[in-house]
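A single protein chain has been removed from this complex, and every other one stays in its place.
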Amino acid sequence: MAIDALLQPVVLFFLLGALAAAVRSDLVIPEAVAKAISLYLMMSIGLRGGAEVAESGFTHDMALAGGAGLALSFLLPLPAFWLLRTLGKLDRTNAAAVAAHYGSVSVVTFATGSEILRQAGMAPAGFMVGVLAVMETPAIITGLLLARAGKSDSLASRGGLLHETFLNGSVILLLGSFLIGMIDGKEGLKAVAPVFDVPFRGMLCIFLLDMGLIAARRLMDRRALTARTVALALLLPVVNGSFGVLLGSWLGLDAGSAAALGILAGSASYIAVPAVMRLALPAADPGLYLGMSLAVTFPFNLTLGIAWYGWLAARLIP
Amino acid sequence: MAIDALLQPVVLFFLLGALAAAVRSDLVIPEAVAKAISLYLMMSIGLRGGAEVAESGFTHDMALAGGAGLALSFLLPLPAFWLLRTLGKLDRTNAAAVAAHYGSVSVVTFATGSEILRQAGMAPAGFMVGVLAVMETPAIITGLLLARAGKSDSLASRGGLLHETFLNGSVILLLGSFLIGMIDGKEGLKAVAPVFDVPFRGMLCIFLLDMGLIAARRLMDRRALTARTVALALLLPVVNGSFGVLLGSWLGLDAGSAAALGILAGSASYIAVPAVMRLALPAADPGLYLGMSLAVTFPFNLTLGIAWYGWLAARLIP
Amino acid sequence: MAIDALLQPVVLFFLLGALAAAVRSDLVIPEAVAKAISLYLMMSIGLRGGAEVAESGFTHDMALAGGAGLALSFLLPLPAFWLLRTLGKLDRTNAAAVAAHYGSVSVVTFATGSEILRQAGMAPAGFMVGVLAVMETPAIITGLLLARAGKSDSLASRGGLLHETFLNGSVILLLGSFLIGMIDGKEGLKAVAPVFDVPFRGMLCIFLLDMGLIAARRLMDRRALTARTVALALLLPVVNGSFGVLLGSWLGLDAGSAAALGILAGSASYIAVPAVMRLALPAADPGLYLGMSLAVTFPFNLTLGIAWYGWLAARLIP
Amino acid sequence: MTTETTHRRRIEVLADEPLIPAIVRLAAEAGITYYTLLPTSGGAGAHGRWRDDQLSGATAKVMLLAITSPEHAAAFIDRLAPLLESHHLLLLSSDVEVVRGSKFD
Amino acid sequence: MTTETTHRRRIEVLADEPLIPAIVRLAAEAGITYYTLLPTSGGAGAHGRWRDDQLSGATAKVMLLAITSPEHAAAFIDRLAPLLESHHLLLLSSDVEVVRGSKFD
Partner (left out) sequence: MTTETTHRRRIEVLADEPLIPAIVRLAAEAGITYYTLLPTSGGAGAHGRWRDDQLSGATAKVMLLAITSPEHAAAFIDRLAPLLESHHLLLLSSDVEVVRGSKFD
């Protein structure tokens, strides 16, 4: 699976973007369009997941996976925080901010992973999209508690923080589309499938081209990254992701869904969490948390992590 | 039809957008993309309408519907103006500006209505797209006459007004695409159907998500709206729209086309007319006319109005 | 072929855009979206060309066409420079800058031409996309040598020039997509065909609408253009393009590929080359080179040039 | 060496997009033919809050920047002043120094 | 005729997008309720280079422009000054002339 996965257009376009940035080409995807594609991906993922749940109905597995996701998002920041403080030598604020990113999830990593698993005949269950939505925010709360945030000099004390945390646009769009998918079902979505289903993988290619550009440019301007933090940005996904797969298999999920839980646990946020952290923990360095999650962990997951979580799940759940 | 219509993805995405704005989420569709989708919708509507006319040839109904649309757009602002002055207690300038919006049409209301009618087996004739194009501008002229505009202190006296009125980008794009559709016909458009036909409903979903955000945000910042103007923004579409359906049925149009004439009469512009009014009647409050047309009338038509015009047409024209 | 070609949606949308600009309508395609579509076109052209080469394997024709393209791009600026100096009465710097544009190529002219040829049963070989990529930059080098550029007062001496020349975003994207197409082949690209293959012609329509607007607006603000330079902007494509067809036929290429070589030779760059010239030859007038290539040569090729190169190739290579 | 600079006026006008062509014509009447337009993304004033709106463009605001001589600046301000309130405009004027002052008359 | 103008302070704050609503609230506390937001596309400072980033918006910077009285300007600067370093803000203050000065208190 690993080699095949690496040669798929989605991954090759990511590498093309990274290469273009590495040679300092001026290639740029207009940000308005990149943003729109990221919204499209969330709508599409939500709708398709919801439609599948509408078909399968509520199941025991669904509740288990949801609970597991909630727990993971709340708790994964704790060991991560400890590693970042000790091995990473980060101060409390930065360690807490980074830990929140690793407890939360990356929508695009999930999307790419789902496609690769599907290709390999291990499609995750539709309800995993719900788990994805559930896992976005709890980690932020843990992160803020770890940082003992909310000191008086912060602009965050002027409000807006709760909104950024719970009503983040991407979370709402994902959950809302999931609900619409559940209401309308596969049949009701037929008329919009030429936009939200069929072109999904192609749109993902364009988005990953942009991610390659952004990730590589961040890596080249790695002012904030040290050898220690780079090492942790490789270690955390492996540890968290493997644990996610183990948990999924222990809970009796099918192989595809367990692999997806691993992908969620192993991925790190770079859209919802940074926006909250900029406001809540302004003293934390965005160069650090975006550098780790976007420039190191994201490419690692895309190229090796997803393949590893999939392989592990296939071994554990035959 | 009403309930089914409300549960369609297009409407649900509108409600999702409105909800996101209502809870003050930061969800935003990049404006460049929203603008591009609105241009896409006009191209698609124009092409498909033109291709249908190319197939059906010119008919008696077409001429009747065109004449009716022209007359409606010129004359509907008159009773609206009177209602806005008396019931609405607006000054002359504001009443004239608002009246022009209600005489003109909303392309997206028409597009959504056509899809809903088509779903219900009442597809309007292709030439109704021509009627849509015809109805965009006459109401502006009536509005300006009502306002006795063109006083010397206005920047409008420096020209540009005629261009904004008659050569508004959206009108040209709609008419031009209609012509291209007529020239190339269904056969000639086959190669571009994967862009201009198949994905239409999905694109409409994305656009309506944005409209939900914009409409709800305007409603929440309703500084310029009073109970009276909100009531009129609900009354005007019902009155104008019902009259449009009656007129269509009296002229002998098929049920779908009569319903579409009702949708056109009942809808209010929020793209072409505001741009002209800002220049021609700067003293009129954009918060008022955009608030009424976009934040009240548009959602009303989308959820109830279209269903009502369709029901009425189906009753009158069996 | 000529008349049919002129009535295709792609060409009609170009004319619609030109007409809208001519009547000074405010129609505008948001630049972020236009830019994104141009990137899309390059990805699509590259992928499809690469996939075709993956199927056909490397051939003798491919090497010949590549060598011919390289030579044309390096050498076509020389006679163009001479004509621009003598007939065009341009100074050395401006003549050199313009000559570089005509030695290089226009991706959209190639894309539109390929579609028109395909329609006429003369589809060019997939490797012509590689020739397109090869022809983008050599002309820039010849142009800079002709201008004896690099004087000390130029900002270009502060570097960046080599990057702009060889690592221009559009060149990298085209070549990279071509490679991905070769790696994945038609089979591997199936999942992304709904984005990169099927909607190609429709997307081209939207882009050409924008090109019509831009070209006509430039022509109307033709400050920098003289009767002589306009005449040359019509003469150069005919001469270069006919020579390209002759060369292709002499090398034994099939009729479609020879016509495509003519289109490449006859077209003038308006994306990659202007960006380099602004930096390398700041004293050259962008109004002149963009006016000639975008406002005169591009419309000429679209409406007449392509048809002529196609006709010539069909006659020479039965 | 120190390059010599000249004093000029920096005029800034914030206006709804549909009004810009007319304001450019007004500026030309006051002798100002060179200008630069800058985009904006939101704001708040006496007439409420706004966000960027490219849909109709009716309430998208654009900032016009013109560097000019004190005389032309005064002529322009005189013409624009009566329209400020009715057209919801913002008009700013400040000092600026330029090289090659003759280009900015 | 020469239209009379009044002196005011031009305040500019460059801040990451997620901070803007909080800064707008801070400005309101200092008596500044009217403002305009301008987009930016890149830059470099003590904390490194950046480019426009609409993806998360976390590091996209926005320029807030407010014309106000010297008193309100001072009150705003007093409140913002302690946050400048920790929040990576840029704060500028300069002179500007406006017509109808009472609108800009």
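We just call them A, B, C, D and E in the order they show up, numbering each chain from 1.
In the analysis below, a contact is a pair of C-beta atoms (placed from the backbone, for glycine too) under 8 Å apart; a residue touches a chain by one contact, two chains touch by 3 or more.
Fair warning: this is a prediction, and the values are worked out from it, not measured in the lab.
The chain not shown here is in contact, across the full complex, with C, D, E.
When you scan D:A30, D:A44, D:I67 or D:L84 for touch with the missing chain, the hit is D:I67. Contact residues of subunit D toward the unshown chain are 1-3, 5, 10, 24, 33-39, 62, 67, 94-100, 103. Where subunit C meets the chain that is not shown, the touching residues are 31-32, 34-35, 38, 153, 155-156, 158-160, 164, 214, 217, 221, 223-224, 270-272, 274-279, 282-283, 285-287, 290. Interface residues of subunit E facing the missing partner chain: 14, 38-46, 61, 63, 74, 77-78, 81, 84-85, 90-95.
Keep in mind that, in the parts below, only the chains that are shown with their structure count from here on.
Considering every other chain in turn, none proves to be in contact with both subunit A and subunit E. Counting steps between touching chains, the shortest path from subunit B to subunit D takes 1. Interface note: subunit D and subunit E, two copies of one sequence, contact each other through mostly non-matching residue numbers (shared numbers fall below half of all numbers used).
At the far end from subunit D, in terms of centres built from Cα atoms, lies A. Touching two or more other chains at once are residues 30-33, 35, 164, 275 of subunit A. Contact with two or more other chains is made by residues 54, 57 of subunit E. By the contact rule set out at the top, the touching chain pairs are A-B, A-C, A-E, B-C, B-D, D-E.
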